[in-house]
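Here is chain A:
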Amino acid sequence: MLPIGHYLFLGLALFIIGVIGVVTRRNVIVILMSIELILNAVNINLVAFSRLYGDVAGQVFALFIIADAAAEAAVGLGIIIAFFRNRETVLEDEMDLLKW
Partner candidate 1 sequence: MQAVTQATLEFVKQYWAPLVCGLVIVGVLPLIVGYVVLVERKIMADMQARLGPMRVGPHGLLQPIADAVKLLIKEDIIPEDADKLVFWLAPVLSVAAALLAIAGLAIGPAFQIAKDVNIGILFVVGVSAMGIFGIVLGGWASNSHYSLIGALRSSAQLVSYETAAGMALVCGLLFAGSLNITSIVQAQYDQGVWFGLLAPVAFFTYLVASIAETNRAPFDLPEAESELVAGYMTEFSGFRWSLYFLAEYTNMIVVASVATTLFLGGWLRPFPRTTWLSFIDFFPPLLMVGIGVYCLMRTPKQPVRVQQTFMLAVAGLCFAVALVLVAPMLVPAVKPLHDGILGAFWFIFKVSLYIYFFMWLRFTLPRYRFDQLMRLGWHFLIPLSIINVLLIGIAMIVGTYFHLQGWSLLLTTSPASIIALIIALFILATEQKSEPQKSSAAPDSYA
Partner candidate 2 sequence: MLDQVIFYFFAAIAVISAILTVTRRNVVHSAIFLITALLATAGIFLQLRAEFLFIVQIILYVGGIMVLFVFVIMLVNLDVAVRQLRFARQKWVALLISLALAAQVGLMLWSTGKMPGQGVPVLAAVPADKLPLNSEAVAKSLFETYLLPFEIASVLLLVAMIGAVVMAKKRT
């Protein structure tokens, strides 16, 4: 079987890619998608450790993370739609007003 390090590296790679996406992309939708990548990376680690210790708690937490991701996506996309309706843009750096 595989050493745990493999999974950690995979998680790390996805996490870093996600972070790069969040920091560098301008399109809010892509930023949200990058966040999903990050959450996913965390899930991989949790499940790998759950397997290592033979305890399903890790998987349960991964479930919670997925639920959280759903909530985040719903609200985030709701905001994007509301924003797009008003400003007709989905670029992050054009979101420069506190109130519209």
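Per the selection procedure, all candidates are chains of the complex that A comes from, given by their letters.
Definition applied: a contact is a pair of C-beta atoms (placed from the backbone, for glycine too) under 8 Å apart; a residue touches a chain by one contact, two chains touch by 3 or more; residues count from 1.
All figures in this text were calculated on a predicted structure; none of them were measured in a lab.
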{"item": "Candidate touching chain A in this complex, from 1 or 2", "value": "2"}
{"item": "List of chain A residues in touch with candidate 2 within their complex", "value": "1-10, 12-21, 23-27, 29-30, 32-34, 36-37, 40, 43-44, 47-48, 50-52, 56-57, 59-60, 62-64, 66-75, 77-82, 84-85, 88-91, 93"}
